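All protein chains but one are shown at their positions in the complex.
Let's turn to subunit A:
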Amino acid sequence: MDFRLNEEQQMLQDTVARLVRGEYSFEKRLAFSETDLGFSADFWKQLSELGLTAVPFSEELGGFGGGGVEVQSLMAELGRGLCLEPYLQSIVFGGGLIRQAGNDSQQQNWLAGIASGELKAAVGLQEPQSFYDLNNVETRAEKNGEGYVLNGRKAVVIGGHCADVIVVSARTSGDTRDADGISLFALSPDTAGIERRTYPTIDGAKGCDITLNDVQVDADALLGAEGEAADVIEYQAGRAIAALCAEAVGVMEMANELTLEYLKQRKQFGVPIGKFQVLQHRMVDMMSELEQARSMAILAASVADSEQGDERSRVLAGAKNVIGRAGQFISESGIQMHGGIGMTWEYNFAHYAKRLIAINHQLGDDDFHLERYASLLQAS
């Protein structure tokens, strides 16, 4: 039993950590967030030049052949810096969907570009009525002579505003909540009939809602077998959940470090407020929550790339549930112990707190994953 990273993994993590420390000060992040792009093109380029955008891809694609643990090490550091770049959306999730579902020519079209960072992918699987259920799909794709015509709406596509390819789900048969009949399409965002409403998000990133209005695509936009995408979506959403959990752990680490530092330096009633027992215990609870979250993130990383099955699904649902709860506890406790300062835009803590709450609204919140876990519960 050994929970330490191996030498290569440690080097990877150190590389990302150095890069984030050097390039991603809090002030810079605020400035990146306010640009139209919503992140740093330069930082993205550096990730690419260091080969970091290729980490989860195979060696033929110039990649590292990295698995869950490599992605975890990297995402945790991006979390510590509150980095805004679409690593999760493009490299982990979008790239993963194309890799698993795409045929050779589709992989050739997209994956080398995604792995090198030259192309950015986004993922549009949610819809206004779907809540967090990715099998809840109303968007229709009708087959015609030239390929397919898509109609519908995709909700809260993070990174969709700047993507070169958007992977969307659409129903080729079945009813709104059927697992069967869901297909995946790789769309170029400038296709006629695609409308994007772009907005900033509460945690400083950018996303969009996408309306598909008689969008005609060629047959080779279809990724994988028609009507059989539900399993691919579940598998890749699972990988994305594991990566998001790792990011969350990085965010929580920083939130806790900032809070602890504040408890030591802020004085009231003539002593550092960290001398008050009620705050000490709350800080200890924050640490315990972080450790629970860290353990689940490790477990999630360990199954991220393993074979699909109920056990993998349970672990990922359990991890996202713990991350959601721990994140909210740390966010709210940290604000409370900082007092008013913890609520100001100018101080970094609030941005960590917002990211933790936002993570709970991505890929399913703690309630959603509790239900999911319960539905997979083993009788003994």
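By our rule, a contact is a pair of C-beta atoms (placed from the backbone, for glycine too) under 8 Å apart; a residue touches a chain by one contact, two chains touch by 3 or more; residues count from 1.
Keep this in mind: contacts and distances are computed from a predicted model.
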Among "Imidazole glycerol phosphate synthase subunit HisH", "DNA-binding protein", "Pimeloyl-CoA dehydrogenase large subunit" or "Acyl carrier protein", the UniProt name of the subunit that does not appear here: "Pimeloyl-CoA dehydrogenase large subunit"
Absent-chain contact - pick from A:Ala54, A:Leu279, A:Met296 or A:Val315: A:Leu279
Touching the absent chain when the full complex is considered, from A:Thr35, A:Asn144, A:Asn213 or A:Gln336: A:Gln336
Touch list for subunit A against the chain that is not drawn: 126, 128-129, 131-133, 136, 155-156, 158, 176-177, 197, 199-203, 207, 209, 267-270, 273, 276, 278-279, 328, 332, 335-336, 339-340, 342-346, 350-351, 353-354, 357-358, 361-362, 365, 367, 370-371
